[in-house]
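Only one protein chain is missing from this complex, and each of the others stays in its spot.
Here is chain A:
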Amino acid sequence: MILYPVLVHMYLELVYNGHTEKAISLMRTFGPEQDTYYQDDLKKLAIVTKREHMSGNELTDTFKSNQFIIRMSRDTLSLLKRHLNDKKASVLLNIIQEHLYFDMYEGVARNKSQIDATSGAVGGEAKRQDNKAKVYYGIPKAPDIQTLAAPVEEEEGEGADQDNPEKPKKKKAKKDPLFSKKTKSDPNAPPPDRIPAPDLKDNDKLEKVKAIREASRRVTLGPETLPSVCCYTLLNANHSVCCAEITEDSSMLAVGFNDSIVKVWSLVPQKLKALKSAQQLQEVNIEAEDLMVRIMNERTGEVSRTLAGHSGPVYSVSFSPDRTLLLSCSEDATIRLWSLQIWTCLVVYKGHLFPIWDVKFSPLGYYFATASHDRTARLWATDHYSPLRLFAGHFSDVDCVQFHPNSNYVATGSSDRRVCLWDCTTGNHVRLMTGHKAPIHSLAFSVCGRFLASSGADCRVLIWDLSHGHLVAELTGHEKAVHTLTFSRCGNILCSGGLDCCLKVWDFSKITEDISSEEVNVSHNPDVKTGEQYLLRDFATKSSPLINLHFTRRNLLLAVAAFDGTNP
């Protein structure tokens, strides 16, 4: 357990003092004996053979400036210390003293598989201290009976009370049968005003009503009723597709390309229309019922539209919840906000210094989060040029970012193989989860808000319990990097897809069932559920790596894949 950091530090020490030959022979002898998940890092370290190479190298910097964290029981630790003292291994003691941090706990020592489950991250394991803070992982329920399950709706309730008294009545009739049961408030939910959110517009409320109506017709999925999957395959893409995203109501698909273009397709019969010109807009009667329809220029309808403006590959796109805005982030270190009504760029957000890997709109709209090569994640608001929060702490690129359904937290996954949960209000990290063995490419929160699924280049999907930050399940089966994860709207099914051209359907309700039967607390790690017993089905595509997965409101699974004709 401590061999790997000790080896690394001995190696670096030798290199630093100019004993290149000795360093190389040390690495040759002991490097291959380390755990397989450290081999990649050892390879990266091995290219460092000179003192000059060390400066500016991400990995060596991390090791130099941070202590490697190892969790150990009190007994083991005292045994270790006694052993080292007996042997008079002063070099080892120095290294351990200087660069290692032991997170000691009372209780029995862990076995090898338990250690393997949580190790693998660049900086060692997470400290218990990291995961002590309280996380409001619940979804807030408004005290008002006619408000809805999601936080957005409760805003709506308030907004409606003030400026639009007849609105709630209309909704009450519809929702009462559906939501009367859910009025009990979740003890884990954050206070509704923890995050300030913009008031909802009339249009948004109509949209919500529509969403509820749609959701009531939803199929509840489970092992017996598997989802139907509709696949959108991008042809002639030839490795040029970087990302794809589907709107919440499944009406539009945006795809970001390698050649800096963003393309938006309409997935419904309605074409993508542009707003009328200012002159024509003046003639529109603003009192009209169908104002939103009237302001659109009917003649501009198109099935797909192209947005050009970036000057580098577009690595991620994200729709705003009201479908009028689109965010895209690119290698050129900018984020662009596009209007989907006039089809032009509205704002260019500059702030990151390096390529931006991921961008996500908050479920409330207004806020968005980005993840970048500069090892930070940032929280922005659409009306501010500069970021509101800067989440720094990862040792390597932040590869993906995801908003918690209640918008109070942001989760990030990084190339340092750690998943981190950040509090939007304070900007602190509240959970730090280790266990991935390779960069993390995708994150998804469960519908209930308590669990987080993450996946990455290590071909596994890990499920974390946010209440204590424990790893609870490890889903193996994929053969290549997993790039997309999604939960069904009912929360019973988890779907994953990736470069191995395979879509896998996992039984998430069974996982939660198994977890809830176990008792957990902060210090006690639950057993990690593994194996393929949760796999319900897998569907292979025809040599088309999956780019994105999305459940419609009625629980139809939409998959976006890019056909790759070059690999047979």
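Descriptive notes on the structure:
In the analysis below, a contact is a pair of C-beta atoms (placed from the backbone, for glycine too) under 8 Å apart; a residue touches a chain by one contact, two chains touch by 3 or more; residues count from 1.
Note that in this section contacts and distances are computed from a predicted model.
Within the choices "GPI ethanolamine phosphate transferase 3", "Transcription initiation factor TFIID subunit 6", "Ras-related protein Rab-19" or "Elongin-C", the name that UniProt assigns to the complex's undisplayed chain is "Transcription initiation factor TFIID subunit 6".
Check A:V347, A:V461 or A:L499 against the missing chain and you find that the one touching it is A:L499.
Contact with the chain that does not appear here is found for just one residue of A:T225, A:Q280 or A:N297, A:T225.
The chain omitted from view is touched by exactly one of A:T233, A:S277, A:N297 or A:T344, namely A:T233. In the complete complex, the residue from A:I69, A:V447 or A:A481 that touches the missing chain is A:A481. Here one chain is not drawn; of A:W357, A:W422 or A:F551, the residue touching it is A:W357. By the touch definition given at the top, chain A reaches the unshown chain through residues 24, 27-28, 31-32, 39, 42-44, 46-50, 53, 57, 223-243, 253, 255, 257-260, 263, 265, 304, 308-313, 315, 331-332, 354-355, 357, 373, 397, 399, 415, 439, 441, 457, 480-481, 483, 499, 503, 507, 510, 533-534, 536-537, 539-543, 545, 547, 557, 559, 562-563.
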